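For this view, one protein chain was removed and the others were kept in their places.
Order as written gives the chain letters A, B and C; numbering starts at 1 within each chain.
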Amino acid sequence: MNVIVEREKGLLELERRIKELQVLFADQIPGSNVELSALVEKYGEIQREIFGTLTPWQRVHMARHPNRPLALDYIAALDAFDELHGDRHFRDDPAIVAGFAKFAGRRVMVIAQQKGRDVKEKVLRNFGMPSPEGYRKVQRLVALAEHLCLPIVTLIDTSGADPGIASEEHAQGESIAQSLYAFSTARTPIVATVIGEGGSGGALALAVADRVIMLEHSVYSVASPEGCAAILWGDSSKAEEAAEHLKLTSDDLVRFGIVDLAIPEPLGGAHRDAPGTIARVWETIGSLLDDLGRVERGALVEQRYEKYRKIGEFAVRRAGSADSP
Amino acid sequence: MNVIVEREKGLLELERRIKELQVLFADQIPGSNVELSALVEKYGEIQREIFGTLTPWQRVHMARHPNRPLALDYIAALDAFDELHGDRHFRDDPAIVAGFAKFAGRRVMVIAQQKGRDVKEKVLRNFGMPSPEGYRKVQRLVALAEHLCLPIVTLIDTSGADPGIASEEHAQGESIAQSLYAFSTARTPIVATVIGEGGSGGALALAVADRVIMLEHSVYSVASPEGCAAILWGDSSKAEEAAEHLKLTSDDLVRFGIVDLAIPEPLGGAHRDAPGTIARVWETIGSLLDDLGRVERGALVEQRYEKYRKIGEFAVRRAGSADSP
Amino acid sequence: MPDWLRLRRAEEPPVDAAQWTKCPKCGTMLYRRDLAAALFVCSTCEYHFRMHAFDRISGLVDGDFTESGADVLPGDPLAWVDKRPYPVKLEADRVKSHLTEGIVCGFGTIGGIAVALGVMDFNFRGGTMGTVVGERLALLFEEARKRRVPCIVFTASGGARMEEGMLALMQMAKITLAVRRFRDDGNFYCVVLTDPTTGGVSASFAFQADVIVSEPKAAIGFAGRRVIEQTIRQKLPDNFQTAEFLLERGAIDMVVKRAALRDTLLRLLDYAVGEPRVASHASRNGSAAR
Partner (left out) sequence: MPDWLRLRRAEEPPVDAAQWTKCPKCGTMLYRRDLAAALFVCSTCEYHFRMHAFDRISGLVDGDFTESGADVLPGDPLAWVDKRPYPVKLEADRVKSHLTEGIVCGFGTIGGIAVALGVMDFNFRGGTMGTVVGERLALLFEEARKRRVPCIVFTASGGARMEEGMLALMQMAKITLAVRRFRDDGNFYCVVLTDPTTGGVSASFAFQADVIVSEPKAAIGFAGRRVIEQTIRQKLPDNFQTAEFLLERGAIDMVVKRAALRDTLLRLLDYAVGEPRVASHASRNGSAAR
């Protein structure tokens, strides 16, 4: 059960009635019908009430909303895209969609996680949980982008890396470790965007970048709230509580300096205006790429090092102070 | 049936009788017994007759002799060896034995193909036919050797790369192609030694080197004689004929400039004096490494390029000559 | 028809004997001229016929094509004689295929982008790789590196050429070195696998490219299908070692129908060489010592 979908129900009913009345009173001067005006006003009120401020748990559900734009929706908006497949060794992982792309005159390498829209696609794409072969495709294409001096754009949307037997047998840990390693000094600009869920190491594997951005209601966390609750309290049903603790919203992450900027979503979430949201995301990515394109490649890698080097909050025991912290 | 083993039978019988007589007449002055002297002389005659000159087909069987020293016999003679396992992704291929080694004060990376001695070991090592995972282990260790500036020593002994279903599924072609690619510009000295069979691309994958050497009775060919006969004449029983054609002996290959030098074997083959042969091989490798160690790394890679660049015999149509060749 | 092709065509026999071609897959009789217009793809079942190198090239380049390495011609280093001497086999294939060897290399433009092009032809000794294939490809990559142009190679090969023995095998190494030097300078290398691509070619330059495209249903593999079947003593599934199988198994980037191939290559070239690469690669190498 998606809490946002539940909360939307009444609102969608209201929306339907407004549309009916609008058709009914189509020949009247707009705003002259009292009933309609009242409904419209009420609609706006409820909308602001429901979506004006969202709890972390609600944001988790917004990020998982069944109508939320997925990576392939973003890719469909590009001027050109040619998908590149496979790790060259074992398998093509459909959870990772990647390839050459063009948008607004720019040539880039796009590397994305695709969860799938309907049941069939979800199964095909393993619900967007990449296998080691997926991460090895990523490493290959990072090297290719670097070779061709193409900037890299990643779109992140996964609950995490696949936790299955085969993935463990094929060294899932190594595949993520080597993805981090591949991005770390790639001599080309990298912009990572969390468009939905950014789940744990499986997300980070695509998010070592020069700029990390996210949609307002996306989430990005060290573990899924369910996973965190299971790890800490042995009870995954305490996920809502975990979500409160984890500081996984765009506001939190911008504050921590982990995310560089949050892209506003329409009231009610990205799916209320998918084309507009998608256009805004590409525009933002484009302008960040333009900035990064002006940085010399050596300096770029140096700045990437510094960006991550400074993340973390800790105390430093001053010299001469007592032994206990 | 190994034709060398067959031919050895009478000789071994003679050897046994000589030893018996030597024990019997142990108290006599050496050479004073007429019967023994005659036998020894006859033994030498037969030995020279059988082994003095070997046909290509006999050399193929010498290379496959059941007692011929295998890669692990060479490795056992090293001062230190620590095996490194695995392709880090999928499997450790026992057909490839590789690791850090020391001999005569030198630190090297050894990468070898091991056929297996008894049935159990042969099955474990897939008769020395590497799978793609084996070649990916090779690539990983070439990169590691380069990283640590360790010279690379390869020992080649395979009838060819594994031709099984799983190997095709895991991109056997790609794995060999990338091995060639890895060796091609590795900035460290490389010496490749064919100690037994050098079969096709599966052998070449370990033989892009600064010096390629082979034991006198080793063979190195574009395809196994059986394979060649099957390809050309649809009849693998014509292998002996194919062996004659293929120019797969050390003499031929030194003449073509494909092999830099051939290491002599004892009369009767390497297995007649395994420790001596092995020592001679390591001595030769050591001295080649010493030479290569004096070459600047950039020049080394440049010379490697030229070494392979010039291999091939072709006609060049002079300008102004008729259109047909 | 551009001059270079007209000259080439003049060497070919009149086509009357080959007016109709039967599709080996569905049996449809295809009029030769229609088949050529359809890029040698069956209009009924989409079977992709094996193509002659010059047909491919003329369908790909904008106009001119300057052949390179054409003066490199096969010798007989092993003095090979079985049923026929090797030179006789070569001469027979020269007559049959109107080619001097198993690959045609050269330079032209595609959609205005200068490219190096190497196209193997199965009609000459089953596309086997001997010294000449190796030498022409090495020359192509070396010249492409000098000119800093991308390189596209179409493969079609039964593997190494037995009649040149170890000299044939060593071409795998020779070409590898040329490919690596070309790529290490920051150049773009694209391969198009066509039916069949096996043995030593699959184990060298066919799988060393930045992007690996394949034509539909092409047979691609290292070991021959028969060899594997003999080893495992059972028949292999039909799709084994097809392009589609390899795509699923992650070995290749894409399967592209011949009708869409030129446009796909154009886009790939645009992605790869649109940027001012010379400058950025220079700065890249200059600070590699970091």
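Following the convention adopted for this analysis, a residue touches a chain if its C-beta (ideal position, glycine included) is under 8 Å from a C-beta of that chain, and two chains touch if they have at least 3 such contacts.
Predicted, not measured: the structure shown is a model, and the values here were computed from it.
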{"item": "Of B:L24, B:V123 or B:C149, the residue in touch with the unshown chain", "value": "B:C149"}
{"item": "Contact with the hidden chain (one of A:L54, A:A71, A:A95 or A:L246)", "value": "A:L246"}
{"item": "Residue of B:D87, B:E197 or B:D210 in touch with the missing chain, whole complex considered", "value": "B:D87"}
{"item": "Selected residue (touches chain absent from view) among A:A76, A:L232 or A:L261", "value": "A:L232"}
{"item": "Candidate in contact with the missing chain, chosen from A:L204, A:A274 or A:L288", "value": "A:L204"}
{"item": "Absent-chain interface as seen on chain A, which is shown", "value": "161, 163-165, 167-174, 176-178, 180-181, 184-185, 200-201, 204-205, 207-208, 220-223, 227-228, 230-233, 241, 245-248, 252-253, 256, 258, 304-305, 308-309, 311-319, 324-325"}
{"item": "Interface residues of chain B (partner: the chain not displayed)", "value": "80, 82-93, 100, 102, 107, 133, 137, 144, 147-150, 187, 296-298, 301"}
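As a convention for this text, only the chains that are shown with their structure count from here on.
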{"item": "Category of the chain touch graph - line, ring, star, complete, other", "value": "complete"}
{"item": "Chain closest to the assembly centre - both centres taken as Cα means", "value": "C"}
{"item": "Chain whose average C-alpha position is farthest from chain A's own", "value": "B"}
{"item": "Geometric centre distance via CA averages, chain C-chain A, whole Å", "value": "42"}
{"item": "Interchain centroid distance [CA atoms averaged], chain B/chain C, Å", "value": "32"}
{"item": "Chain A and chain B: spacing of chain centres that average the CA atoms, whole Å", "value": "54"}
{"item": "Where chain A touches two or more other chains at once, by residue number", "value": "88-90"}
{"item": "Shared interface positions of chain C, touching two or more other chains", "value": "207, 249-251"}
